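I have placed the structure first, in the form of structure tokens, so that the comments after it can refer back to it.
Every protein chain except one is present and positioned as in the full complex.
Now for chain A:
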Amino acid sequence: MLRLICLLCALAAPASAEEIVLGLSHDEVAITANFDGSDILIFGAVKRDAPAPTGEDLGVIITVAGPDIPVTVRRKERRLGIWVNTDSVDVAVAPSFYAVATNMPLSDILSTKNDNGARISINTAIRTFGQPDGYETDFEDALIRIRQGQRLYQTLSDAVLVEDETLFRTNISMPANLTEGDYTAEIYLTRGGEIVDVYVTTIPVKKVGLERWLYNLAHENAMIYGLMSLAIAIAAGWGASAIFTMFRR
């Protein structure tokens, strides 16, 4: 958040010529009992006071990031003939979901310096605090690889559609195994590798209804939740026995 505020202040100074106007297909993602992933349409327009500058292409980068949750990445090694978890690295900052959508390959529209500064690509969004001796990179790569496999990390080149250098839209599809929290959607406009405008908005992702109630109960009133689970189990066991004895008669 802080880095964005700094960035916005920096950008505010030279009164940006191009500004973002944004819309979302829905303001929040509700995890219901039959939740099976969600598609969010992010669309908007570039507002200008003057005609669009010529020469350098307009870059549009849209990122959606889930809450940062520290994780431990473990590596298996063969010990006594079986595969056992041995080394591990704690990754202090790792978004639980991260999608980067661009209208052109990211490296064409954003300089490496700006990428590192604003932490836009997946590799820069993850952070381990340790000795920078390259030991952690294997673990970070593994984290990205596994989460890409689960569609939790997505790099979507050419996924943002830009019309007349003014209108843009993209579709971010979120898988079913989402973590709750406030997701941050960030939209960057770039010209020649430099960021010219940023727009930030949050999309809350939360369990609702029965899911919310059960989750809260399990964590806040664990004793009652446990007793309720047992009561249901005993009632079901008794019910099944009673119903089938009735059938046998």
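Note that in this section a residue touches a chain if its C-beta (ideal position, glycine included) is under 8 Å from a C-beta of that chain, and two chains touch if they have at least 3 such contacts; residues count from 1.
The rule is simple: contacts and distances are computed from a predicted model.
This complex has a chain not shown, and the name its UniProt record holds, of "Response regulator transcription factor", "Probable membrane transporter protein", "Autoinducer 2 import system permease protein LsrD" or "Cysteine desulfurase", is "Probable membrane transporter protein". The omitted chain makes contact with just one of the residues A:Ile20, A:Val46 or A:Val73: A:Val73. On the side of chain A, touch with the chain left out of the figure occurs at residues 31-37, 69-78, 81-85, 88, 90, 139, 142-143, 145-147, 176-177, 179, 207, 210-212, 214-215, 218-219, 222-223, 225-230, 232-234, 236-241, 244.
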